[in-house]
Structures are given as structure tokens and as C-alpha cells.
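Reviewing the structure listed below.
For subunit A:
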Amino acid sequence: MSDMIITLMTFSPLVGVLLLFFIPKDSHGLLRGVALASTIVTFLVSIPIMTGFVTNAEFQFKEFYPWIAAGPFQMNYNVGIDGISLWLVILTTFIMPIAVLSTWTAVETKVKEYMIFLLLLEVGMLGAFVSLDMFLFYIFWELMLIPMYFIIGIWGGKNRVYATIKFFIYTMAGSLLMLVALIVLYFKAGAGDFNLLRFYGLNLPMATQTWLFLAFAFAFAIKVPMFPFHTWLPDAHTEAPTAGSVILAAILLKMGTYGYVRFAMPLFPQASEQFTPLIATLSVIGIIYASLVAMVQEDVKKLVAYSSVAHLGFVMLGVFALNQQGVAGGMLQMLNHGISTGALFLIVGFIYERRHTRLITDFGGLSKQMPIFATIFMIVTFSSIGLPGTNGFVGEFLVLIGSFESSLRWYTIIATSGVILSAVYMLWMFQRVMFGELKNPKNKELKDLNAREIAIMVPLVVMIFVMGLYPKPFIDKMTPSIDKMIQITRLKQQVVQAPAPQGMPAGMPMGHPGMPMGNPAHEGMPAGHPAMPVTK
Partner candidate 1 sequence: MGFELFGLPMIYYIAMVVKVLVVFVFVLLTVAYATYAERKIIGHMQVRLGPMRTGWHGLLQPIADGVKLFFKEEIIPSQADKFAFLLAPVIALIPAFIGFAVIPFGDTIEVMGYKIPLQIAAFWDQGSNKIVDLNVGVLYILALASVGVYGIVLAGWASNSKYSLLGGLRSSAQMISYELAAGLAIISVFMMSESLSLQKIVADQAGFGWYVFKQPLAFILFFICSLAEINRTPFDLPEAETELVSGFCTEYSSMKYAMFFMAEYANMVTVCAVTTTLFLGGWHGPAFLPGWAWFIAKVYFLIFVCMWIRATYPRYRYDQLMRLGWKVFLPLTLLNIVVTGLIYR
Partner candidate 2 sequence: MLGAYLPIILLVIIAAVFGFASLCLSSLIGQKKSSAVKLAPYECGCEPVGTARERFSVKFYIIAMLFILFDIEAVFLYPWAIVYKKLGMFGVMEMAVFIVILFVGYIYVWKKGALEWE
Partner candidate 3 sequence: MLSLHSYLILSAILFSIGAIGVLIRRNAIVIFMCVELMLNSVNLTFIAFSKYLGNMDGQIFVFFVMTVAAAEAAVGLALMIAFYKNRESIDVEDLNLMKW
Partner candidate 4 sequence: MLQFPANIAAAAGVNFAAIMPEVILSVIAMALLLVNVFIKSEQKAYLGYLSLAGIILTFVTVISGWGTAQSGFNNSVLQDNFALFFKGTFLVSAFLTILITDQYLKREECNWGEIYPLILFATVGMMLMASGTDLMTIFLGLEVLSVSLYVLAGFNRANLKSNEAGLKYFLLGAFSTGFLLYGMALTYGATGTTRVAAIASYISQNGMVLSNPMLLAGMLLMAVGFSFKIAAAPFHMWTPDVYEGAPTPMTAFMSVGPKAAGFAAFLRVFIVAFPAMKADWSELLWVLAVLTMTVGNITALYQTNIKRMLAYSSIAHAGYVLVGFTAGNAVGTAGVLFYMLSYAFMNIGAFAIIVLVGRKGEDNNNVSDYAGFGFKHPVLGMCMSIFLFSLAGIPPAAGFIGKFYLFSGAIQAGYVWLAIIGVLNSAASVYYYLRVMVFMYMKDPTEEFDWLQVSPSLALCLLLSVAGVLIPGILPGSLLDLAQKALLM
């Protein structure tokens, strides 16, 4: 059974979908229960993956079945997990039960369909993270769109139709370009199959790389979202129902950054090196711009949405630093952002459910009325700001260290101001909502969090502290894979730029055993510096 565990995990929500089909649409309790059970089962199935993951750079739990063979094409069902995807998979399975729980009372209409879409979404996300066949990845990537489209469009806010179509078309346009690039890549690789690992071994000419990278980068940039492709995000976030926002923020956005780490950079190293300044610029602009915009938001949810843009700017900066700290920080920041921003959206959802408004001016002084809520809100806010002791700190710190030590030093310095800005807008918002006078009479009726809501938040809060105080296991498991990714990328950058040393095999052994943090191996080495050897 264990050799099929990824399949089992990926498709176990489908069992829930099948069950839901046969449950009458009026028995809401049962529907919710089954959906919750299904996500919890999925989470449970994913635990052996986490525990059974051996810390090395190899893909594990691999499965391979031929799927489509037609003409020059060979697509396979090829899945596996490495350190990069491991935590994102776990994050997904971890967030999903919480998302389902969060909709317990928020969604009262068309519960059956809602739950079906949530579960389908989970299949899509898990599938995209575990795919090693690029065609399969693309299928899952697109598959995520449909449920999300419905979730925002049907259960969203007033402006939901606009938001959801914008979301869909933006993402679709990007991913279709990626598809074209994928096909080009396939033919450039000499037809065979869509195996990602095979593509890693390619040495493409610079011009090809440039175009392909642009296509992939465009698709992922929309998903991240990077400035200036971010405009769909505030709309989608604001209009989506709470669970939608949570999933969107916690997982879907990670698809973009994951795409860079897994595909765009290692596949097209020289191009990614060439475009590093551009991407870094956009990231920094994104950080500053989103922070500034967040500051003036009236709507809490919009504020959180813009904070997402800013946070993901940090992730991108870290990833493109292309050294161990940077990438690891970026990866960790992806998890952190998933947890803390997810939690923030949940929190916004809680008060929205009570007051049906999200305007900051409608609130004030809630802390007196809702002490538990206030406490949790505060913890999550600190996590989002990146206060030491919370998870946010570790990630942000690593990113800044990493990128400071890379060629992106000056970008880092500017980006650091984003950290301060984030503290400003988050705390200001927190202050306006929670403290001050309890002026609005409607707020006097507010009840504090109930048991279910606390149950939802507790795991997140726990994770905030666990990851903030003891991030080592997380980082350790991903480090070999990150090293390998950096190696692939760097190595090929060098192959083209400097004449390759004699006898250097194209596919050098990549298994670089886990380097402890702070290993000076690459310290101070600007990414892509031509003279610098990658391996000792």
C-alpha cells in the first residue's frame, strides 16, 4: 500500500465527493461531516508521507504508470515527493480540514456543491504538488481553477462574478502560455515524455530559454501574484467566502512560487539568471506597493489580501537569491504565509460572520467584547509581521539574509522597509479594530469565539509557535532538495557561461547531503557569479 500512498492521498478527497453525491442536499450536517471526515482522512494519509520521508534530495514515494501514448506524445502518471513539495503537500492537507470547519456556519446554501468543490480543489492542489510529469502537472494546475471559480462565484460576496471571472481568465491566460512553452520544451527536448527530471538534464540555447522562461514566469507570476499581475488577487480574496480566501492564500498562491522553484528556474537557469534583476525589481515593487496600498485599505480583508502580495514578494526575493538561505527562507515563508494569512482570513471570516461587514471603521474596541478572539488575532498578527518567536520571523529573516548575501543586496535593503511597513499596517489595523472605544452599538452584541472556532484556530496558533521556535525539522527536510535545485540551476548557468571543464558529466550526481544552516559553502557568493564554482 505504501507504494501507492501519494495516489491514495491525492485522490482520497474524491471518495468524499462520491459519498457527497449520494447524500440528500438538505442534510447539511451530514454533508459537512462527510466533507470534514474526508479532509481529515486525507490529512491522516499524508502523515506517513511526512514521517516516512527520508531526508535526501531524491524524489520519494514515486509512482509511474503510462497514461497517454499517441503519436509523438507520451504522457505518464508520474508522481513523487521531495523536500520542496513535501511541506506544501502537508500544508494543503493540514489547511483543508480547517477550511471545511470554517464554513460550518458561514455557508448555509448549496452546502453539497460547496463541499464537493472544496474536495475537488484539494485533489487539484495535491496533484499539482506531486506531479513529476509536466503534462500531468498542467492538468492538475488547470483542474484547480474550476472549483475555485465556482467557490468564489457562487458563495462569494457582492462583486463575486467580476472577481471570479477575472481570477479565472488571468490564471487561464498565463497557464495557456505555459502550455505553449511546455509543448515547445517538449519538442526541443526531442519527443519522449514529459518527465520533469528528463527536462532538467537539457541544455537549451539561450534564446529558447528566454522565451520559455518568460512564458512559464508569466504563468507563475500571475499565480503568485507578482506586481503588476496581482490585480485579480484583492478582488478574488475580497469576494471569496472565508474558506475560499483561506485556500487561495494558503495554498493556491504557493503554486506560483512553487512553480518558480520547481520549474521555471531549474529548467531555464540562464534565462532565470538573466531575468533575476527584473523579477527582483518586481518583487520589491510588489512589497512596497502592496504594503502602501494595504495601509490605506478600509476593508480588513482587502488589507490582508494586499499583505499577501507583499509577503509573496519576499518569497520571490528569497527564491531568486538562489542560495540556500534564500530559497529555504522562501520555502519556509511559503508555509508561514499559508498558516498566518490563512489564519488572518479565518479571523476576518469570524467577524464578518457576526457583523456582515469588514470595514475597519465599523469596528473598534472589540478586545473588550471578545478577549479570546483578540488574543488569537494578536498572535496571528505578530506572526504575519514576523515578530521573533513566531514563524514569520524565521522565514523573513532567512529570506533577507539569503538575498542580502546574493547579488540582490540592494533590493534586499529596500525590501527590508517592507518589513517595517507591514508592521505598520498590520498593527494599525489591529489597533483600530481591537482597541479604542466600543462606539458602534452593534459591536456590543458580539459574542466571543465559540468552541468550533477556537478548535479551528488552535492548530494554526500551535503551528505558528512550533515553526517559530523550532523550525529545524522543516528546514532540514527540505534542504537537500533545495540544494539540488540550486545546484541544477547554478551548474547549468555556469556550463553555458564558462567553458565546461573537461569531463564534467551533464547530469552530475546531485545528492548533496544536508548542509547545516549557516554552512559557509555559498555564503557571500552572489548568485550566478561566473567565476564562482558551485561545488567544492
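Please note the rule applied: contacts are C-beta pairs under 8 Å (C-beta built on N, C-alpha and C of every residue); 3 or more make two chains touch, one makes a residue touch a chain; residues count from 1.
Regarding candidate selection, all candidates are chains of the complex that A comes from, given by their letters.
Here the structure is a predicted model, which is why all the values come from computation and not from measurement.
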{"item": "Chain touching subunit A (counting every copy) in this complex, out of 1, 2, 3 or 4", "value": "4"}
{"item": "Residues of subunit A defined as touching candidate 4 within the complex", "value": "67-73, 110, 113, 138-139, 142-143, 145-146, 149-150, 153-154, 160-161, 164-165, 168-169, 172-173, 176-177, 179-180, 183-184, 186-187"}
